[in-house]
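With one protein chain withheld, the remaining protein chains of the complex are depicted in position.
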Amino acid sequence: MSNLDQFRAETREWLEANCPPAMRSPYRSEADLCWGGRKFEFQSEEQRLWLERMAEKGWTAPTWPSEYGGGGLNREQAKILKQEMERIGARQPLYSFGLFMIGPALLKFGSEALKQQHLPPIIRGEIHWAQGYSEPNAGSDLASLQARAEDKGDHYLLNGSKVWTSYGDRGDWMFCLVRTNTEAPKHKGISLVLFDMTTPGVTVKPIKLISGKSPFTETIFDNVRVEKDQVVGEVDDGWTVAKYLLTHEREMIGGTGLARTGSRNLSERAIDALGTRDGVLDHPALRADIAKFEIDSKALALTLERFRDEAKAGASLGAVSSMLKYYGTELNMRRQELLMAIGGSEALNWEGGENGAGDLPRAWLRSRGNSIEGGTSEIQLNIVAKRILGLPS
Amino acid sequence: MSNLDQFRAETREWLEANCPPAMRSPYRSEADLCWGGRKFEFQSEEQRLWLERMAEKGWTAPTWPSEYGGGGLNREQAKILKQEMERIGARQPLYSFGLFMIGPALLKFGSEALKQQHLPPIIRGEIHWAQGYSEPNAGSDLASLQARAEDKGDHYLLNGSKVWTSYGDRGDWMFCLVRTNTEAPKHKGISLVLFDMTTPGVTVKPIKLISGKSPFTETIFDNVRVEKDQVVGEVDDGWTVAKYLLTHEREMIGGTGLARTGSRNLSERAIDALGTRDGVLDHPALRADIAKFEIDSKALALTLERFRDEAKAGASLGAVSSMLKYYGTELNMRRQELLMAIGGSEALNWEGGENGAGDLPRAWLRSRGNSIEGGTSEIQLNIVAKRILGLPS
Amino acid sequence: MALILNEEQQMLQDAARDFLAERAPLAHLRELRDTDNEERLSRELWAEMAEMGWPAILVPEEHGGLGYGYGGLGIVLEQTGRTLTPSPLLGTALTGVAALAAAGSGAQCAEILPKVAAGELLLALACDETARHDPGFVSCKAESSENGFTISGRKVAVHDGHAADLLIVSADTGNGISLFLVPADSEGVTVERYPVLDIGAAANVLLDEVRLPGSALLGPLDGGGDILNQVLDAARVGIAAEMLGLAQEVFERTMDYIKQRKQFGVPVGGFQGLQHRAAELYAEIELCKSLVIKALQSLDEGADDMAELASATKAKLCETAHSAANEGIQMHGGIGMTDEFDIGFFLKRCQILESLYGDRYFHHDRFARLRNY
Partner (left out) sequence: MALILNEEQQMLQDAARDFLAERAPLAHLRELRDTDNEERLSRELWAEMAEMGWPAILVPEEHGGLGYGYGGLGIVLEQTGRTLTPSPLLGTALTGVAALAAAGSGAQCAEILPKVAAGELLLALACDETARHDPGFVSCKAESSENGFTISGRKVAVHDGHAADLLIVSADTGNGISLFLVPADSEGVTVERYPVLDIGAAANVLLDEVRLPGSALLGPLDGGGDILNQVLDAARVGIAAEMLGLAQEVFERTMDYIKQRKQFGVPVGGFQGLQHRAAELYAEIELCKSLVIKALQSLDEGADDMAELASATKAKLCETAHSAANEGIQMHGGIGMTDEFDIGFFLKRCQILESLYGDRYFHHDRFARLRNY
């Protein structure tokens, strides 16, 4: 038995023994995700237990070094873990911006002290990290940010504000792009700093969207003290870290357009709503649009797979994350538009409908922001045109 | 009986007596158009006679002043003439760039001598006018033209070349944009000049298109003598005349997307090719595309009508001709794409098919140039964005 | 007829624009929502509109109306499309009056139309039974009973149904469809009100053995199908007029925004990517204007190709207004996604109007069918 086979056998056994049955059922809604953090309320004892057990093995962050509490797995082992979890339909024990965003940035750019301080709580799901990037007057032009960290000797004093922080109201700590040098060119005087959101002077306000929900917040800084050892990477060189993080984010968002596990696919919903005639969906024009959507969706899934394979084979992907972000979000928006068309007048009900909460029209309205947040579609197309196609400025 | 009623009665009587029966049948192809000019060969004695009779009354150019041989009709009378011709299905006695393009420019900008020299032969269909605008290295950026007319005291000496002259091989005279001043800014040193294409030094070469046909020519000038009295408008101010002509051209082209008299419409051809099932076209997806096309086609026709009505009511239309050119050409291209889809493998036959000459694929390939010639779609959209919507440069 | 407004129509347009700017700008919609107005309608505003004569525009002069026709009413609807003003104009002043004008007896017209013109009676057309518009599908049944009819069934997504006094209901009468005038407070009628996404409301209507007098029949027995289609075509064109106003307003607001909003130190409206999309949208909106004015004129003229023209117009407006509303949000960027900013309301209302009496898919299909393919 090879080492990998043995790893698979052990993993399977451990998962069978430790993954609570309730954590093996498909997600019913976003509320089923475990985000962790100080303010998080576990939905069930099983959810808490599942996080605790996985965190203990470091399998909330399978490939992170074990010295920080990570799983210390190599790529093959991590793939096996993923396959074995999928085999029994195990839920992710933890979703968090710590795992997806600031963690990888710390591993790449952080000082040893910062890694030791922040990585273990991320792995254990103890801290919910919030992102402080966009500002009210710096949308796509992120580098023109104004939030100012003034050097006060042993610390910085932070003033200004950030918008579009996802779930900022749940945030415990923030990773935040701030201007530490007002003399330098706009990309040069920026640093990425970390601070506890309970620090005096931090105010969080929800931003209500057209969907009636508030998944984002605005954060206002009034003389907030930031320790000097909480700078990730070099001072004034935060733009390098930020670009790394943005690329990471885009790749994550690129998958949005794909049918997710547990969600019924478009054509099945269409058949339920519209019925069939002579064995095909009784709405020829919508049927063609659904087929085009499903083909593109399949093609994007294969493209993500191909890029992963190319990356494994050593190719450098770079700006293709912009393409994925663009295509994935446009695809999700097409999906929501089709769901509205399928739903007809039922899709207009703001408080009723399938789940009794106006989910359909709210999800559709929410999706309109996909091509804006995380860098607009226009920005992604600019990046593709210039960095991949080499077209002139 | 009002004057107009009397005019209608007289017109009807005259047309009945003078329009030969063969000139009352629908066009079968482009070959049925009467273009006039020295090299034109009449398809039939009826065609010759019909031109001669109409030209004698000045009705080849109904609204032009009678002093130059025009019809001298007012707008109402011209409309009645058009209606009465349509009533009996009378063909146009003459199509020519003289009537559509240089004639109106001469009326607006030409000297009295130029009008007297050129308008009567245009009205009689004796001269085929060719357009000399684009140059090999000045496509959309027309004003960067290089053809140079050097001042030789009593005349100019012209050197350079023009491309994309429609039917230049049939041309008798050319109206041509040339640079008369190389010191001035590029829009300022241009003049519109007229010359006989039999002048020594003029060489015309056909340009073969991807359709296999050569509707355009290139014209090369090698020390061509141009008389100084043949400048239309002010010397060095030809750009003003050119803009007027371009606007005129765009409006004409804008109508391209509309179903033309005598041509079978798309849905009828589709039914012939694809058949029906349960009373509807047996190809649901193509059916939806055809419906969208026909709706847009109807909407564009109504828009042309509305703009005409607004112009009559005194509105200034200006840059909307760019919108019409853009939309009309895109629509015609959609139409040709749909015809190819309807035709299936039959549409690929380069020398056979309906008329035995590969008409369908050739017309489709020819249509790809619609969005390029007469100012590209991109240029038209730029004009709309800046001049109509007032968006910044 | 020339495809331009005449002098009377221009005056009506100016009056409507001025009135709405003062009395019912977009802030009015927001206020109705935020004050939890149950009906999502201001009765005071409707009274003022009645003073302006709006519910009377389509009412023939002999019944106390103005007789300005569809051309006149379309102008007002276009303006309310710009301000997204919630009002019973569509359900009452257009659909309701059109139905009575098309099929009402002298007595019915004399009784109802003056009240409508005075703004005292609200109507609603209850014709759909499924989530997708399909007026030919009628399982609601009306049976003859002594001196009248007994009607049972369920109608869904009734526009203005949450506020209407009198419902116009389609029902199967055995050998065809018939239309009936059903007071909303009749015994057996249950109006299930629900909020819709622009924070207006609509209703499902349950009819449980509702007893009606013979005089409730609107138009001939079993002959209501053609009348219904005729009324629906008028409504579709009216909706298109409202969508035209909506599309123009959201487009103009967006153009204004991108002219002044700067990014990377220059106005975003200077980027050619946005400019070309804006210019394309401009072209589509111009085409829409032509369809709407022609369709309104054709309604007044009783044109033969009305059905085809109505479907062409509704289909085209569904596509174009939707694009305009989507681009409105996209070109505004993040701020366009916030509830605080107004631009998102255009997309919400647009979706409602698109769905009402047939979306683009419905009308592409119908257009093709009417052209025999």
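For this structure, a couple of remarks:
Letters A, B and C name the chains as they come in the text, with residue numbers starting at 1 for each one.
Please note the rule applied: contacts are C-beta pairs under 8 Å (C-beta built on N, C-alpha and C of every residue); 3 or more make two chains touch, one makes a residue touch a chain.
Because the structure is predicted, anything quoted here is derived from the model rather than measured.
Shown chains touched by the undisplayed chain in the intact complex: A, B, C.
Considering the whole complex, the residue from C:G67, C:G136 or C:G273 that touches the absent chain is C:G273. When you scan B:C34, B:L177, B:I271 or B:M340 for touch with the missing chain, the hit is B:M340. Interface residues of chain A with the unshown chain, by the touch rule above, are 267-268, 270-271, 276, 279-281, 287-288, 290-292, 294-296, 298-300, 302-303, 305-306, 309-310, 312-313, 320, 323, 326-327, 378, 380-382, 384-386, 388-393. Residue positions on chain B in contact with the hidden chain: 134, 139-141, 144, 163-164, 207-210, 212, 273-274, 283, 285-286, 340-341, 343-352, 358, 361, 365, 368-369, 371-373, 376-378, 381, in rising order. Listed for chain C, the residues touching the missing chain in the whole complex are 271-273, 275-276.
Quick note on the criterion: only the chains that are shown with their structure count from here on.
Averaged C-alpha coordinates put the centre of chain A at 41 Å from the centre of chain C. With centres taken as mean Cα positions, chain B sits 56 Å from chain A. The distance from the centre of chain B to the centre of chain C, with each centre set as the mean of the Cα atoms, comes to 42 Å.
Across the assembly, chain A contributes residues 285 that each touch 2 or more other chains. Contact of a single residue of chain C with at least two other chains is seen at positions 274, 361, 364-365.
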